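Heads up, the thing below is written out as structure tokens.
With one protein chain held back, the other chains of the complex are shown just where they sit.
Up next is chain A:
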């Protein structure tokens, strides 16, 4: 089938590593790109990687990267005929999709209707249940009577979660293991809900034991074809934020994987999906799986899928947007194991405090099977305004243990000076016996919080003392030499000559 819609110029409505990532593929496809940037990002890498760049406003995202009007205006000014939204910001905003449509600009993403169908969790849940996709069993509406609720709990099976309809922050939420405890816990949850929200309505959800977060990457074209590209396991999470992702997942065998893949495709078809999407599922200790939500965008962790399938998902997004058909399911091949670690500007030893600031030196790892998707460079001041993720480091190897060792090796090579990072924390997490065994779940970080913040290795203290003393000694000696040089002949020389003399002294040996 011939392309139905050419793409001449892509505006990337995002920043950081994902903007750079999208521009890389566009460059390979010889499609010019436009960057947008806020006041905080004039010096950012994505501005330099693009062919054109447009200033779109102040540092706070809602006045720049989240402004649909400014994005549209940037398209008009540069003649961009397509927008790639990346992830975060406007990537799942149906309003942007509609506004671009009205302006005759292509969105490299799903149609607005598909975003609407998946955007609100309760709506998505209803749509999925109607399409025969398994959802976490629970009540759609709050219960009027305790007896009614209890009968429902017995039907879906204990343990169940009793939850406040107005809920949030864990208040008015009780886990009930046995029918005998139901009455007491129901009353207690109701009291808490009333106190916290002034609303005593309660509903029920099945409690999943040791849930693992497994998601399926799907891809659909404009001609009704839809494929799944394998899964990603995202069970190392900190405060609901994914930190490590891998594929394949150790909990799936081929039968379960195929069953989940088919369900994911069914979910995408049910909402008329087009483009890259991810169906997130929970897998419980008994290997039952349930629909959680669908992400209607390219995801942060897409590189692990690219590493094992050899596909370029951004390229596929652009091809689909041009109206080209996607590959057939039989053509999807997966090979080996890939793991991604998210490098954050944060201090794990101080409660993961964000660490914006100037990167004074940066050395990125390389070697066999390593990929670094980064949005930073040495000399760049990481702004305080945006997400603390600065890079994604991905390792591929034939087997899972080799991929783990390779990623730990690469993390050890990563050098970032000037700001704190979680590099050491990531290495500790990957090296933890629980992660290595593959028997981990979403409680991993909380359970091992202490073990993952490694204390300094006492055997290195001696080396630190040597370093500090030698550095101080050299500094004093250099200062003394510079002083002697100035006293000797400095007065008659120009500043440039003096600087040259100092440089020669420094290079000549200390």
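Worth pointing out:
FYI, contacts are C-beta pairs under 8 Å (C-beta built on N, C-alpha and C of every residue); 3 or more make two chains touch, one makes a residue touch a chain; residues count from 1.
Note that in this section contacts and distances are computed from a predicted model.
Comparing "Sarcosine oxidase subunit delta", "Uroporphyrinogen decarboxylase", "LacI family transcriptional regulator" or "Biotin carboxyl carrier protein" against the UniProt entry of the hidden chain yields the protein name "Biotin carboxyl carrier protein".
Considering A:324, A:387 or A:481, the position touching the chain not shown turns out to be A:387 (whole complex).
Considering A:159, A:323 or A:424, the position touching the chain not shown turns out to be A:424 (whole complex). One of A:32, A:138 or A:357 touches the chain omitted from the figure, and that residue is A:357.
Within chain A, the residues in touch with the undisplayed chain are 345-346, 350-357, 360-361, 378, 384-388, 412, 415, 417, 423-424, 427, 454, 456-457, 460-474, 476-477, 509-510.
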